[in-house]
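The other protein chains are all here in position, but one chain of the complex has been omitted.
Let's turn to subunit A:
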Amino acid sequence: MMETTEHSPEAAVSVHLTLNGVPVTAEVSPNAILLDVLREQLGLTGTKKGCDHGQCGACTVHVEGRAMNACLRLAVMCEGQAITTIEGLAEGGRLHPVQQAFLDHDAFQCGYCSPGQIMSAVALLEDRRVPGDVTTVREAMSGNLCRCGAYQNILAAIQDARLRRHGQEGGDDA
């Protein structure tokens, strides 16, 4: 935890993150938002800013495995936490199965909301508590706005990724 040292309001604070599996230390301003630190300071611009108010979901990242809006977290709140961004999904140059499903189903147009949609979809598919029926998926994905309106294809991509994943695991649906 943080030492109880005197901080002037503007003095930078060191934050230690595990970012896409790599330990990173960032010197951040106390009022810096995680989203802005990722994008402007750490150069990970795949996470997008659409509204900066937790309304659109374009900035969705995984914090300790949970999907969260990076625009609603101060960077200093993330001390010691593991954060995964869209850049951390593909492994060994191969698209994550959800990214591949988005490509196969044309589940995007302008692509600006896509990183957030994908991060939410990945978290959704990994959350065994969330049933896999389309009504639930639509409801669960409703925090991610797509103004191009590619919702039908996004839904198809998510459900396809679910099928492929279960095919691989040989497991049944929760």
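Note that in this section a contact is a pair of C-beta atoms (placed from the backbone, for glycine too) under 8 Å apart; a residue touches a chain by one contact, two chains touch by 3 or more; residues count from 1.
Assume contacts and distances are computed from a predicted model.
Visitor: Among "Fe-S cluster assembly protein SufB", "Xanthine dehydrogenase YagR molybdenum-binding subunit", "NADH-quinone oxidoreductase subunit H" or "ABC transporter permease", go ahead and choose the protein name stored in UniProt for the chain not displayed.
Guide: Of the names offered in "Fe-S cluster assembly protein SufB", "Xanthine dehydrogenase YagR molybdenum-binding subunit", "NADH-quinone oxidoreductase subunit H" or "ABC transporter permease", the one UniProt assigns to the missing chain is "Xanthine dehydrogenase YagR molybdenum-binding subunit".
Visitor: Which listed residue (A:E40, A:E79 or A:E126) would be found touching the missing chain in the intact complex?
Guide: Residue touching the absent chain, from the options given: A:E40.
Visitor: Of the residues in subunit A, which ones touch the absent chain?
Guide: Touch set of subunit A with respect to the missing chain: 10, 29, 31-33, 36, 39-40, 43-53, 55-56, 58, 85-87, 89-90, 95, 99, 102-104, 106, 108-115, 118, 137-139, 141-155.
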